[in-house]
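Just one protein chain is left out here, and the rest sit where they should.
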Amino acid sequence: MITFNINDTEVQAEPGWTVLETARQYEIEIPTLCYHEAVSSSGACRLCMVELKDGSWSKLVASCIYPVAEGINVYTETERVKNVRRWVFEMLLAQCPASGEIKQLAAKHGVESTRFSIKDPDEECMVCGLCTRACEEIVGLSAISMVDRGVHKKIGAPFSRPTEVCVACGCCVTICPTGAMRSRIDAVRGIPKITLTPLAV
Amino acid sequence: MFNGNVALKTEVNRLNSHTDLNDFRQQILDSYDPDRPEILVCHGTGCIANGSVELTQALKKACQTMGVDAKIMPGIKSTGCQGLCSKGPLVHIKPHGLFYQRVKAKNAEEIIQKTIIENKPVKHLLYKDPQTGELFHKEEDIPFYKKQKRYVLKNIGKIDPTRIEDKIAVGGYQALAKALTTMTPEQVVEQITKSGLRGRGGAGFPTGRKWQGALKAIEKKGRPVYVVVNGDEGDPGAFMDCAIMEGDPHAVLEGLILGAYALGAEMGYLYIRAEYPIAIKHLQIAMEQAKAYGLLGENILGSDFCFNAQINRGAGAFVCGESTALFTSIEGKAGNPRPKYVRSVEEGLWGRPTVLNNVETWANVPMIVENGADWYANIGVPKSTGTKVFCLVGKVNNVGLVEVPMGTPLAEIVENIGGGLPGGAPFKAVQTGGPSGGCIPYHLKDLPVDFDSLTKAGAMMGSGAMIVMDDRDCVVDVARYFLRFLEEESCGKCLPCRLGLSRMREILDNFSHGCGEEKDIDDLMGLAQAIQDGALCALGSSAPNPCLTTIKFFKDEYIAHVRDQKCPAGVCKDLITYSIDPEACTGCMSCSRQCPQGCISGEKKKPHAIDESACIRCGICMETCKFKAVIVR
Amino acid sequence: MNDKPKIGVFICKCGQKIDPFIDLSAMKVTVSKTDDVTCCEVLPYPCLEPGMTEIIKSIKEKEVNRLVVAGCESRLMLKKFEKRLESEGLKKGQIDVVNLRGHVAAVSDLSPKEKAEKGARLVNASIAEMRALHPSIQQNVHIEHPPMILGGGVASFTAAQELARKGIECYLSIPETDPDIILQQLYQKYLGERSNYPRLKKIIEDVLKNDRVTILPETEIVSLSGITGDYSAALTVPGELNRKRYQVGTIIACLDGELTAPGPEFGYDGKTVLCQTDLENIIYNAVIPSGQTVFWINDYETGQEEYARLSTRSAWTMSRHILENSKKSQVIILYNQKMSLPLTASERSLSRKLGIIWVPYDKAVQPVIQLGFVSFGGVNDHLEHEIPWDRIVLSPIRKIGGNSMQTAKILGIIHEESEFLGVHHAKVRPEMVGREESYLAGSARYSCDLNEALNQGKQAGKKNAEMYQKSAENTLFAPRVVCIVDTTKCVGCGQCQEICDCGGIGIAEGLGGGIPRVVDPMVCTGGGTCAAACPYQALTLQNNTNDQREARVGELAKQLKNNEFVAFACSWAGLPAADNAGNRGLNYNPDIHIIGIPCVGQIDPSVMARAFVDGAPGLLLVGCDPENCHHSFGVDHAWSRVNILKKLFTLCGFDRRRITMAHADLNHPEDFVKTVESFSKMLKALGPIEKTPDNQKKLESIYKLVKTNSRVRLLLSSGLRRPWEATYRGDQRYALEYDRSDFMDALKEELLKVRLEGIFREESRPFDLDEIISKVVDDQNRIINQLSELVAEGAIERTYKQGKPFYLSAN
Partner (left out) sequence: MSDQADIIEEIMGRYPGKPEYLIFLLQDVQADCGYISPEAMNLISEHACVPITQAYSVATFYQSFRLEPKGEHEVRVCLGTACHLKGGQRIVEELERKLNISAGDTTEDMMFTLNSVNCVGACALSPVILVDGKYETNITANKIEKILKQINNEHAGYSEGGTNV
């Protein structure tokens, strides 16, 4: 049994739990986007950042991957945390303006507008990689993956053509936190054949 | 198993003990004839680019054709970077100790004739002081070298890096032999700890502490443990690791083997940037030779200590300089960093305890083991011991490799060793630590250069690039440059880095396009804060540094950009205009011929004029004009 | 193991996503009352470590051996629970996840109370299924016999080589064993590959002298029986009768395609207008012709444009050979502008050095070959250009080779008649397939260059070797859900084998009917339409039996009120669509109660009928679009079954629309919503089925009929769509004739019979004809016929009073 504090309230956890899991067990809310219970967490979106304090020393960590430790003091709503959150949301709003899901979450945390210019008004994807993790860990395939790097990073099938590997199970669509996979899956599984078939419906 | 694998020329017999090594060394030394001349041609990247390969061939040819007497037939060696790159190709002649610079293939016969045969110096090839105009014969007299303390670079430029015999002759692998015969692994670690050596890769983490941490982890998790050389020197403007690997590969290798001995590692990896083919080649050769002599591989020096190493070529990703990214890259995946909540000494390569050090750090290890921790601790300043190699580049006379004790004042490096700026102007700022470092303005010129002082000043040691800037360099542009660089190099895993950097750059773009507002500067700093806090790896969290330091020290210049739409340095295209000074212009037409827009008008022998509206500010006219008639405002 | 079911139910709050919408405490109360529920908890997140710890506690303390989690998408979460809890003794199949969030919480504006009730119904249904579960563990497969490589394609050699390298002995059935002859003939199958011949020759020789490889004289397979690990293959020498049997573990089929000359429409004469195959034969075996050779890459015109690049490559290698070896030749290569040249930079500069001239032509105009000239449209100027030629060289026509199709059929690896075998790709999760149904390599799948063919062989060998290693380590397992045959029930009618899309069903041994069938667990993908089709119910799906389904749907139906109905959604289209609708918070009619199933094709008609028996007013089946069914024809089969129920409904005077098929796509939840809306609207209009004893009797007789009456079931399954048959009895295109055929009469008779039996079962008193007629309203003669049949069967007795016949139950 490990005992530590979240927002000055004492919580208990088992070794191997993450800070986020413990927080959720105690129904303390921490926003997440690239996190899903079904797959391993990657700590990419940085929305789940929390502040660890120890006297004057303090640092920010991603709660979805930070393992619990005896006696740490975790704070989920400090200024530094909020600062990161606010900027991440603003950047997301500018990056994925088409995603209603992100708009909702941002609004929920008091970010309604962004000061950045919008590059592609139809963009939804935030390249969190949930879909690729789902494909690999849940389906046991690897039909899609991260392509390219840095600002150009995107999700896709090799050589951006439909791939034989994909079984069109739709896990990527279901797990996608921004709804971006909806418009992408046909590029992966191939447009479904709708030739007129004898079956009378 | 790698490309360009190198076969050993002659069959050699393994060295099975310290005495074997010493005997062998003695043989080599005896075989040297002290008064047989030797011509050492610098084969650093810079000098090669300047044609030192052709030069070497020319010298060889000259020796044959000019019938040099067999007794004084010079041995011609290609060495690693001799340091003073801006004056390359460099040639060093023993035993005369003469130092020639800017030597071209055409000078070969002259050198052979004058120096080798007639034993006289070739005047016009000697180094001439730009200020005083005095001639220097010997390397050690030249201020550039005189003021340095060369320990790591000691052998570079003196030995042929492709011949292990040279290295052994100058005392290579003595430290290893000493450790294997007289020291326990723990003692080695202890020595390193006592020496106060700190990682030369940037953050300056105490190497000893790292190794001890690894030992603890090994107790917990057991072996295997890995030792890794970080040779992915991505910082633009830094090539000291390159020079070390090219010029003295055995130093790195010996350091690595010592580390392996200290930690009981059986496998080591050298991760080297693909842009350094020569370094890779030389290290391969070094490893082949070390293996052949029984200094690497099974039962090293007859002991029961076995260690193997392999070279991993980087594939062009700056982020792979970051430890966890480097590990994933060695594992054959895309170099995305992992969160570092478990330290890599505990969970590194393949989740095993791993010690990763930078090339220069490894190169320091042998001399510590050989000369003892105390000797080393006396060099430099208490908290930062030893020396540091810097790459002095940018607007400075003596561009090249510089090694000074820690704590040397900045001015000393730039003005005395670097020989000041062209035209003798004071420097505007020095950018240290590459993209993750910061700018140090002139008024801090007496800042002692060591880890802590630099960090205090908001810059950082980084791998040790020092870019000197003058008043023609715009800090906004520099900040922009580094941000663009990191934006391209960001792995794109975490949001703050992937999106934040390009957003910061956007704001700076606006500045340089003259469409920024003063409040943007505050946004910039807020965003920078968020990135520092939020980013997943060191690349991201240190990325805002250049921007932040420049804002800190040159806020007025930023203000100038946003408030009065001016670029004081005359760099930001949209804020400048080119014009031709009718007085100075001779009407030679060369600029109008070169202008890609054809927007320079005027007939022969008459002053020309630039059509503002059509000018794209490419600056070619300014570049071509021999009469400095093109002015920028 | 797990004799007495102890079921643990864990309900997820899912942060703010479920808790406020559903009155979980109320739900907990209801569920806890259900039998066999040993514990029922509401947790913040059962799926996270803290939750898992709770679950494990319940397993340890309360000996829970069945788990129902009410949370979100089972498609995503199930695997995590299985992974985490396997070590805790919950073997796969004992966990079920009900999508409370996506199917209840998010999709309607019911009150939390009502939603709690709906949730409870779904959970109870799942509990009922769990209760009926008899967990069966995954089969461990062993391979004793060596693998066999047949088909005679070049890939055979790399496959054999790879196997030998991995230390596995194998049979190699190959018609020609002289390397030189093989290479001599190779140009008819793979063009412009001379540079690879030395390598291939080495491989061949290596294989031939390898003592791990046994070369077989017989080269033609005539029959195959048994299952993975224990096949018995009968081979003959072509043209001879006596066959020889070999016991083999696995089979690798290496089949080469054929290259043939194009028809006269391109002026092919084999002399001056040649095919690339002819030219290659000439230039390498005879003399290099001088003069102007014009290659026309005419694959676009022969309708094989996907192979234009291949033809271009071979044209390039030949032109190289020509110009490097003869001074007196020129080469022009004429290609369709649609194609980008498959040449590397170095090749381009080489071709420049050699002076090969590449000429693209206007895609809008087909080049014309005239005597001595070929004319074509210019790409830029659209002007007619003309090139003189001494010989024209055309691309070959590529098609599947000689008896490849036959071989493939025997091996059960072919899916539809087509010009190539194609790459069959079972569109299911890898954990659902033991292995690709058979290793198939070579250009008979689709035309490819020699190297790829060889590589395919290598990969086949590799995969095969892996299986042998696993089997040696005892770690070769069949998928969790596969079909198993009850050989005591199976009469060997072969229906299942004919409709199986994965070629997973074979004959135990020997040939022909009457012999019990076996399912190859390593090939079966658990589509399960075979189980639903078996007239004698000899096939069942492991951990997924009819009884479980009936229990679930029955339990659900029992709890339904007024217009609420049951829907089966297949896990490839219907279920994802529903899940995504939930994710996006789309609202639809809450009457629907969704049950997820792997494929609608595995729903036995009895399961459908059961829903109505237990009081459901309607049943909806949501599957894939017919073209995109992941189990090939599952949807079509489901359609046929739904259809027979519709017919029976009409016969019994129910509205046939109560049971309906629908198609969905995972990416279009909004369409799914429309489906639900209109179906529930229709049901509302119809209202529930009146709960009269008569109606109940009718429904029960329908249920009894489709479940037990093997004549009807046989008729039904014999009408199902066959994977590789163009026409079949139940073909929807001939639905009308089908309805008019004897099939309908049979249906009527059997229905009547069942209902008559019903009457006599109820009361053991004698009935006279009129009373019987009044009970079952039907045609008098038919009734009399059926009665006398029953008498003949001895089910009832006929007695006469005053010459009037009376009927009563025999016992």
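Labels A, B and C are assigned to the chains in the order they are written; within every chain, residues are numbered from 1.
To be clear about the criterion, contacts are C-beta pairs under 8 Å (C-beta built on N, C-alpha and C of every residue); 3 or more make two chains touch, one makes a residue touch a chain.
Note that this is a predicted model, so its numbers are computed, not measured.
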Visible contact partners (per top-of-document touch definition) of the missing chain: A, B, C
Touch criterion as defined above, residue of C:T30, C:Q139, C:Q292 or C:T317 at the omitted chain: C:T317
Of B:L29, B:M66, B:L135 or B:A315, the one touching the omitted chain in the full complex: B:A315
Options B:Q174, B:N358 or B:Q431, residue touching the unrepresented chain: B:Q431
In chain B, positions touching the absent partner: 1-3, 45-46, 48-50, 85-86, 88, 234-239, 242, 274-276, 312-318, 329-336, 391, 393-395, 399-400, 431, 434, 465, 467, 469, 473, 478, 481, 485, 489, 491, 594, 596, 618-620, 623-624
Positions on chain A contacted by the hidden chain, ascending: 141-149, 157-159, 165
Interface with the unshown chain - residue positions in chain C: 192-193, 195-196, 199, 313, 317, 341-346, 348-349, 351-353, 355-360, 449-452, 455, 459
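The definition used in the following text is that only the chains that are shown with their structure count from here on.
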Label of the chain whose CA centroid is most distant from the centroid of chain A: B
Euclidean distance of C-alpha centroids - chain B vs chain C, Å: 61
Residues on chain C engaged by chain A in the complex (per definition of touch): 13, 15-16, 44-45, 47-51, 53, 73, 75-77, 79-80, 423, 425, 427-431, 571-572, 576, 579-580, 583-584, 625-628, 630, 635-636, 639, 661-663, 665-667, 731-733, 735
Interfacial residue positions of chain A with respect to chain B in the complex: 42-46, 49, 60-62, 65-67, 80, 83-84, 86-88, 91-92, 94-95, 115-117, 126-127, 129, 146, 148-153
List of chain B residues in touch with chain A within their complex: 317, 334, 339, 341-342, 487-496, 498-500, 502-503, 506, 523, 526-527, 529-531, 533-536
